[in-house]
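One protein chain omitted, others in place.
First chain written, first letter: the chains are A and B, and each begins at residue 1.
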Amino acid sequence: MIGRVRSARFGHQALALPGLLWTLAFFLVPLAVMVVYSFGQIDIITFKTSFGWTLSNYRQLNNSIYLQTILRSLEMSIGATAACLVVGYPVAYTIARQRGRVQTLLLLGIMVPFWTSFVVRTYAWVNLLSADGLVTKLLRATGLESSSSQLIYTPTAVVIGIVYSYLPLMVLPLYVALERIDPQLKQAASDLGATGFGVFRRVIFPLSMPGVIAGCILVGVPATGEYVIPAILGGDRTLMYGNVVASQFLLVGDYPFGSALAVSLMCLVTVFLIVARSRLARAEDVV
Amino acid sequence: MTAATAAEGTATAVGLVGLERSFGEHQAVKGIDLEIRDGEFFSLIGPSGCGKTTTLRMIAGLETPSDGRVFVHGRDVTPTPAHRRPVNTVFQHFALFPHLTVFENVAFGLRERRTPKAELRARVREMLEQVGLTGRERARPKELSGGQQQRVALARSLVLQPEVLLLDEPLGALDLKLRRQMQGVLKQLQREIGITFVYVTHDQEEAFSMSDRVGIMNAGRLEQVGAPRDVYHRPQTLFVADFVGASNQIPATILEGASASRLRADLGSLGVVEVPGAAALAPGAAAAAILRPESTGPIGAGGGVSLTGRLVDVAYLGPQVQYTIDAAPAGEVIVLQGSQADEDGARLGEECTFTWPAGAIWLVPA
Partner (left out) sequence: MPGPAAWFTVLVFGFLYLPIGMVVANSFNADTSLIGWGGFTFKWYSQTLSDPRVRADFVTSVEVALISTAISLVIAVSTGLWTRTASARARRLVDSTTYMRIVLPEVVMALALFLVLRRYRVGLGIPTIVAGHVVFNSAYATLIIQARLATMTTTLEQAASDLGATPWRAFRRVTLPLLLPAIVVAALLITSFSFDDVVTSLFLGGPNTETLPVLLLGLIRVNVTPEVNAIATGVTTITIVSFMMAAAVMTVRGIAGGRQQLGPAGEDAA
């Protein structure tokens, strides 16, 4: 190989450096440090951390009230994801059936709320769900809520907030999957005797599976680690995983325990992703 | 071999010595030695994957050889990167810059050389005139037809006055009629400008019609180099014989007793003949006798071959009629003869005989 060519090749390889160095320094190394911390222990009096290789943090996780909070927060993200699916599917279906201008307008219409500030989106519900907010009044009027309570600072409020913020992320992949379904398949199903709902259940929904899974990933994963929405709509009574972890670092100062919590969250997300992506791959194979 | 030596008094524009290129396990180019003469139109032809494009790109500097050297007019350019070599390339799909106008595309290389504005403008205008695109300076590539884009690509390279112009299947993207037209344009352009052209294509006819010499490549090796007529009538290998045209083949064995210009070969049931053949053939060697479909004729004093068989197909091609007979020991034999307005009455299933005189037969190693 010739010297000059070799240096040109090196120059080209150097292109990978900025990204790799930054990712290493500000992403991978911090995560690694966090994992190390999760095996350490804090001295309550001196606040110094000793690094043994102990599982006590993880055990503490298992035995504490934190576990309850964590499980409930997982419940909420699953609930929110399911709600997004139920609400988002008909919307995606309707949009997929439109043509041209109308369809573009509708898609834009779904995206614009997503383009508003995240904090603002969540804040918008504070008013609506407070004691004299519109939604609370509405629900009282229909008898779903008792006259003294308010919806804000409850798990329901947090779920509503998550659904509101993440709905477009469910609608878009669903729309893409539904759009790809060959209309002739619907006609074939009808021709073979299936009724409206039957066609949906046996042909359309199964074929839209890749979109369903993709939407659940796009909503479920960030929802599990949500911080802002529970902070605003949940008050101090409804905390999610993200808030619990953050408070360990920012308020309590128990870095090892906080790290253990964070690492567990990471693992949870990773496991979920692996399972979901393999399901996605299988679903896409069929389609 | 010195890459700078003259062949028949002409300077060598491009010299390749022991050129090799491997991609991991796969050897794309295996030891090429070649001298391309100054001012000639040289074509590298061969089937897909034979390594001709890789070889061209090594001359351009766009690929680095695994071994061997590249010389341009006697200078070793192997360590020189592409942007400093005195050669330019016309790419297969033209590679015109979509965000630049025709003028800016052609001016690209001149701008890199910091050519003064007035001179740059003059040279670009002149080049566009030479390729017939005056008045299209402000157009963008996507507004042009395939043929026009082709000419912009040519102009862009030629305006830099390269020592050698490399063309990588430049007509592949054009339809047949346009291809024929552009072949004529290219040939004339090369004659006018006088630069050495190195042309790569898989189309044998195209290469033959334009080139002074051709080089046939197969699986990374250069099998034969020569003028089209030489290569066609005197192929040195079976592959070359097959690649440059249809050929009927008869197994043969070389016998003793060759003369200065002829070899003695045993064609089995067809007898012994004295016919010309490839240089590499020696007595005892296994060979194949090549009989071209269009070279039938009466057998004279020098002897020849007569093939008789059942007529299994007659195909009217327009200028010619193609007969296929089933004749042992050759198998299916194809013959081309000029067509007449009236049918000649040969009917399927009939026995037909075709003959080739000794001069029309050629031996290659089998």
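As a convention for this text, a residue touches a chain if its C-beta (ideal position, glycine included) is under 8 Å from a C-beta of that chain, and two chains touch if they have at least 3 such contacts.
Just so it is clear, the structure is predicted and the values come from calculations on it, not from any experiment.
**Q** Using the document's definition of touch, tell me which of B:E20, B:E40, B:D76 or B:E137 contacts the absent chain.
**A** Missing-chain contact among the listed residues: B:E137.
**Q** In the whole complex, not just what's shown, which of B:L160, B:L174 or B:I250 touches the removed chain?
**A** The one listed residue touching the chain not shown is B:L160.
**Q** By the contact criterion defined above, which parts of chain B meet the unshown chain? Give residue numbers in ascending order.
**A** Its contact residues with the unshown chain are 60-62, 81-84, 88-89, 91, 93, 95, 97-101, 103-104, 108-109, 111-115, 117, 121, 124, 137-138, 140, 156-157, 160.
**Q** List the chain A residues touching the unshown chain?
**A** Touching the missing chain: residues 8, 11-13, 15-20, 22-23, 26-31, 33-34, 37, 87, 90-91, 93-95, 106, 108-113, 115-121, 123-128, 132, 134, 164, 167, 221-222, 224-228, 231-232, 242, 245-246, 249-250, 255, 258-259, 262, 265-266, 269, 273.
Note that in this section only the chains that are shown with their structure count from here on.
**Q** So, what's the distance in Å between the C-alpha centres of chain B and chain A?
**A** Measuring from centre to centre gives 62 Å for this pair.
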